[in-house]
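Here is the structure we will look at.
Here the complex is missing one protein chain, while the rest keep their positions.
Up next, chain A:
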Amino acid sequence: MEQWIVLALVLPLATSLLNMAQLTEQAIRRLNLTGSCLVSLTLLVIVYQVAVNGNIQAGQFYVDALSAVLLLVIAILTCTATLFSLSYMKLEIVQGHASLKMLKRYYILLNLFVFTMVCVPVVENMGLLWVAIEATTLSSALLVAFYFDRPALEAAWKYVMVCTVGICLALLGTILLYYAQVSADIGGGQALSWQALKAASGRLDPGMVKLAFVFILIGYGTKAGLAPMHTWLPDAHSQAPSPVSGFLSGALLSCALYAIIRTSIIVKGAVGPAFTEQFLTGFGLLSIVIAVPFILVQHDLKRLLAYSSIEHMGLITLGLGIGTPLAMYGALLHVINHAITKSALFYLAGAVIQHYGTKNILRIRGLVGAAPVMGALFVAAVLAIAGLPPFSIFYSKLTIVWAAFQSGSAWLGVIILLLMAAIFAGMIYYTLKLGFASAPRRVAASGYRPGKPAMAAIVVSLVLMAGGGIYLPAWLDTLITRAVAIMTGGGL
């Protein structure tokens, strides 16, 4: 069983290294497509093993249902991001924005990024979890700065500085947690072992655990893009190459949330759920509220999507904050749904930007007329992210709102619904402009079609979402239910 985990870690590293060899453009594409498909398959095998046979535990590795949910997200996104990259980078080279050397660098970094992200859910130890999360920042920093032009440099500098400072606070929190563990004399040699901490959380010093939680929440919350620590996010997401933006939005933010979830399970055991819930609800609500005005008045397509990510992270955090099993179920389902939909939307945005040569929403008009297939997909993806049925996001949003009403905080449910309505209006307004006015003549005549791999990546994502809305497979339902049981303090 654990050999699959090792394989999942070795494969992206190997693919990354192989990119350094003397390769032609064609060879690089084949290599990375093969590599990422293998990585995805391996991850899916792990998820399947966990769903069928239960947790995997070996040394520092530990995969339970909660990690499996995240691994599922990474598996899907690795595959679609690489697929989309094939067409995207090809066009970047044709348009002269990139060279063969840059292409190699891109894939080397992308695979390293996948490696660090796979590390996050498979380690068992709060300390190593910190190391893995910081590694995701560093491996993606040069991807954000990929074009090395002025805005990209600015975005990358802010990204590294804000996230590293934030994550230093998380390390401080982790040290305090370790101090609590050492003073309570728990777990012998298993320093910061998540299971040891969870099993003995009742004996930890409550004051110390509370202090640790605040630091850890601020630290990882910075990485997850929770307001008011979200300032790096719109810059980084808008400047990175589009496949990377999708990856950052879908998988990286979820990884940081995963770290928060892991910590809050221990903290709940030590000081009861009320303490963590107030913080999570507060940060979640604030993130949604802050995202609204920026979504309503936004001229940059990718920044619009970035703020939408902040909103969705806020919604998930809010779901965690409500704290009933139903809310947590909704939150986890929303993690998966958001990752798949938002990455597809970022890929589409990338294709649109390459087509029109601008990121300015006001100058992108008539997409449906100029590129019918892509336009239709774009409209569908926006409807999906805004939460319209039959797309699966509708159900996860509904679950969270429903849970809010059910848990007795009806006012919370009403506020969420109002904010969602405002965001829905904003997204649809821009989409109508972008999709249905008449296209500039130059663009309309070009008969542009994105490459087949790119279309495949987007179609697969949207089909998964539409399918997930109509039919949720039983194994996924079981997996999420088990993850929720872990989060509420039940079975390990």
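Observations, loosely collected:
Everything below uses one rule, namely that a contact is a pair of C-beta atoms (placed from the backbone, for glycine too) under 8 Å apart; a residue touches a chain by one contact, two chains touch by 3 or more; residues count from 1.
Note that in this section contacts and distances are computed from a predicted model.
In the listed set "Hydrogenase-4 component E", "nitrogenase", "Alpha-ketoacid dehydrogenase subunit beta" or "Carbohydrate ABC transporter membrane protein 1 (CUT1 family)", the entry agreeing with the UniProt name of the missing subunit chain is "Hydrogenase-4 component E". Within the whole complex, the absent chain has one touching residue among A:L31, A:L44, A:L171 or A:L417, and that is A:L171. Annotation: of A:G54, A:G127, A:G369 or A:P440, A:G127 touches the absent chain (contact as defined above). On the side of chain A, touch with the chain left out of the figure occurs at residues 60, 125, 127-128, 130-131, 134-135, 137-138, 141-142, 145, 148-151, 153-158, 160-161, 164-165, 168, 171-172, 175-176, 178-179, 182, 191-192, 211, 234-235, 238-239, 294, 297-300, 303.
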